[in-house]
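What follows is a set of notes on a single structure, which appears directly below.
Missing here is one protein chain; the remaining ones are kept as they sit in the complex.
Labels run A and B following the written order; every chain starts at residue 1.
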Amino acid sequence: MNRSALTMERLFWWGPGILFALILLVAPLLFTDFYLSQVITKALWLGIAAASLIFLAAYVGMVSLGQVALYGIAGFTMANLVEADGGSPIAWNPWLATGVGILAAVGAGLFIGAIASRSYGIYFLMITLAVGVLTFYFFAQVTQLSGFGGVNNVTRPGIVSNPVTDPQNLFYIALGVSAVVFLFVRYLARTPFGLALQGVRDDPSRMRALGYNVPLLRMLAFGLGALIASFAGIISVWWNTRISPGSIDLSRTIDVLVIAVIGGLYRLEGAWVGAFVFAALDNWTRGLDIVGQRFNTVIGAIFLAIVLLSPGGLMGIWQTIVDFFGRQLSGGPPARPTGAAGEAQHATDSPQPS
Amino acid sequence: MSEAASAAAPDWRSRLVAVPAGTLALRAAVTVVVAFVAVWVAYKAYGDPRTFVIVGLNGLTLAGLYFVVASGFTLIFGLMRVVNMAHGSLYMLAGFFALELQTTLTGGEATSAFGSSQAGLGDWIIPLVVACLAVGLIGLVMQQLFLRWNQGQELRQALITIAIGIIIADQTLAHFGGIAESLAAPDAFPESVHLPFSDLTYPFFRIFVLLVAVAVGLALWAMIQRTRFGMIVRAGVDDRQMVSALGINIQLVFASAFFLGAMLAGLGGVLGGTMISVDKANDTQYLLISLIVVIIGGMGSLAGAALGALALGLVDSFGDVYLPAGYTNYSILLIFGLLVLVLAVRPLGLFGRPA
Partner (left out) sequence: MRGTTEGRRARLWALLAVLVLVIGATVAACGGDDDGGDGEATPTTDTGGGTDGEATGEPIKIGVFANNEGAFAPFEGQTWGGAMLPLINRGATPVSGDPTDGVENATIAGHPIEIVYGGSDSTPDKAVEEARRLVEQEQVDILVGPLSGSEGIAVANYSKEQPGVTFVNGISGAQDTTLKVRSPNFFRFHNDGTQWTAGLGDYAYNELGWRNVVTIGDDYDFPYSQIAGFVAEFCSLGGNVTERLWPPLGEEDYSSYITQIPEDVDGFFMGVGGTGTVAFVKQYGQLRGNLADKIMGGIFMTDPVILEELGDQVVGVVTAGMTAGDSQEPAYLEYTSQIESAYPELAGTGSSVFFYGYYTAMEAIAQALEQVEGDLSDDHTALNDALANLELDAPLGTIRLDENRQAIMDNFLQQIVEDQTGDGVPDVQTLKTIPEVDQTFAGAFSPETPSPDRTNPPCEKGTPPPWTEQGGGG
C-alpha cells in the first residue's frame, strides 16, 4: 500500500476542516459582530445539537428526533433557576443553574432512553418525535415555568457577558465546547464502551448473545446524547438571552434534523458543516426579496434533494471527491486501509438506514 | 402438595416466579396507576354526572376523529412500513381545500355565519369529496415519485416524507393564510340534539363524526378481512416478496393503500375542520396525534388504532376537566404518562407485532 497516498488522502480529508478551524480561531477579526454572533455562534451551537443527533445515529444506530426537546429541558431548567423575567422566581448562581440544567436533561434522557430502549429503527424515531412534541406542548402550557412568552432576560455567568455588545466571549465558549464534544466523541468511539455501542448499532441480537445488556447500553447512550444536547441548550439560552417554547417547537426539531442530514447523518463533522450551511443560508435568504419569507420551502427542497441524491449529505459528497483524488494519486483504485487506523473509513462504513 | 404434582402442573405460583422481578414490578405499578385513575374518575363522575356525560361524549367524539386520521397512518405503515410524516400536513391541506371550495360554492355566505348556516347538503359533501380525492391524489403522487423506488429504506423514507411535509405546510401557509376558520356543516344537520334520559343537549355534528368513525372502522375491517384486496394487503404485510413472487401486482396494491391512507387523512381534515376548525397548527397537532395513537395501539393494527384513539381522546378530555383546579395546564403530562404506561408493558404497542 502506498503510504504517502494514504497520508495524502488523510490530508485531503482533514485539510479543509483544519483550515476552517484556523479561520474560526481568528473569526472575530474577519467578520462583523453581527455575523459573528448571529450566524457563526448560532451555527456552532446548532452544530452541537446536531452532533448529539449524529452521535446517536452514527455510533449507536438510534435516530432520535428528541434532541431539541432535551436541550430545551436543559435550557428551561437553567433559565428558571436564575434570575429572569418570567418562569419561576428562584435566583441561583448561573453556574450552579447550568449544572442543574445539564443534570435535568441527562436525567430526562436516561428516563426516555429507558422507555424507548426496546424500540428500534423507525419505531424509536416515532417515540422520540412524540416525546419531543409533547415537551414543547408542556412548556407552552405550563405558564409557571414558561408559557408562550417564555423566560426573558436570563442572567448569564460573568464570563459570557453580553452577546449583543461582546459576542466574542460566547463565540469562543461555543467554539471550545464544539471542539471538546467533537474530540470526546471520537475518543469515545475507540473505548470499549464506544465499541460496544457500535456493536449494538450493527447487530443487537448478536451483542445480546455475547452477554451485553443491550437496553442498558442504549439507555446510557441516549443519556450521553442528552448530555451533548444539553450543552447546546445552555449555550442557546445564553446566545438568545431568553428561551420560549418557540425555541423548541417542531420546526426547530426539523431544523436540527435537516442540518444533520445535509451535513451527513453518519459523520460527526457533518453536524457543523450542515449547521454553517444552514445558518449562512438562512441569513442570506432573508435579505433576498424573492425568497424572503419562504425560507422553509427552500430548506425543505434542499433537504429533499440531499436525501434523494446523496444520503451521505455534504460530507458524503466530500468523501466521493476525496476518493476520486485518492484514486488519481495512487494511479488506480486504492486498497482500503483496514484496522483502527481507518477512522475515516469507519465513517465510510455508514450503516444503511433501515 | 407433592413435589411431583407441583412439578407436573405449573401453577400460578411458579408462573409468578418465572416472570422476571422487574417486569412484575412494572406490571404491578401500571395496575396500581390504572386503578387509581379509575377510582378518581368514578369519584368525580359521581359528584357531577352531567359534566361526566358531556365530557365523556367529548372524549368519545374526539376519539372518533383521531381514529379516522390515525387509521390512514397505520394502514400505510402496516403495509409498506412507511412512516408518513406528512400525514398531518395532508390533514391540514384537506381542511383548507374544503374551506376554499365551500366558500366559492356558497359565495362566502356559509363560512361566515355558522349560527345560521346557509350551507346546503351539497355545499358540504362536495368539498368533502373533492378535498379527500385531491389529498389522496397528492399522497399517491408522493408515493409514486419519492417512495416507490426505495422500499425498505425506512429512515430515508421518513426523511423524505418529513421534507415533503415541511414544503406542503409552508406552501399552505403562503396560499391560505393563518387565521383559523371553520367549515359550515349542512343546514340539514341540527345544531344540537337532546340526549335521551336527561335535559342535556349535545352538538350533533360531533356525534356524526363518531358515527362516521365507527362506519370507517367497520368498512376498513370488512375490507381487510373479507375482500381479495384486503387479503393481499394482509399477505403483503406478512411477506411482501412472496406476494410479488406469486405474480400479484404488489405495486398496485401499495399505491392503492397509500391513496386510501391519504384519503383518510383528508376525511379527518374535513371532519375536524367542521367540528373544530381549520388552522395552520393542525399539521403538527395531527401528526402528533397519529403518532401517539399508533404508538399506543401498535403499528399496523386497526384495532390498536381504535383503542389508542379511545385512550387518547378520553385522557385528553377528562384531563382538562378532572385535574385539580390550578393544575389543568399540566394535562399534557397525562398524555405523556399514558405513553410511558403503555410502552412500559408493551414496547411495541398494545397490538403491535415485531417487524
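To be clear about the criterion, a residue touches a chain if its C-beta (ideal position, glycine included) is under 8 Å from a C-beta of that chain, and two chains touch if they have at least 3 such contacts.
From a predicted model like this one, the values you see are computed outputs, not experimental measurements.
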Exercise for the section: Please pick, from B:72, B:88, B:203 or B:217, the residue that touches the omitted chain in the full complex. Expected result: B:203
Practice task
Out of A:29, A:209 or A:309, point to the residue that touches the absent chain in the complete complex.
Solution key: A:29
Fill in the blank from the handout: Those residues of subunit B that touch the unshown chain are 51, 54-55, 58, 62, 108-109, 111-116, 173, 177-182, 191-192, 201-203, 205-206, 276-277, 279-281, 285, 316-317, 320-321, 328-329, 331-332
Fill in the blank from the handout: Per the touch rule stated above, subunit A touches the missing chain via residues 8, 12, 15-16, 19, 23, 28-35, 37-40, 85, 137, 140-141, 143, 147-150, 152-153, 162, 164-168, 240-242, 244, 246-247, 280, 283-284, 286-287, 289, 292-293, 325, 328-329, 331
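Here is the rule we go by: only the chains that are shown with their structure count from here on.
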Fill in the blank from the handout: The answer for subunit A against subunit B in the complex is residues 63, 115-116, 118-119, 121-123, 125-127, 129-131, 133-134, 137-138, 141-143, 249-251, 254, 257, 261, 293-294, 296-297, 299-301, 303-304, 307-308, 311, 352-354
Handout entry: Residues on subunit B engaged by subunit A in the complex (per definition of touch)
Key = 81, 83, 146, 152-156, 158-160, 162-164, 166-167, 169-171, 174, 284, 287-288, 291-292, 294-295, 299, 329-333, 335-336, 339-340, 343-344, 347-348, 355
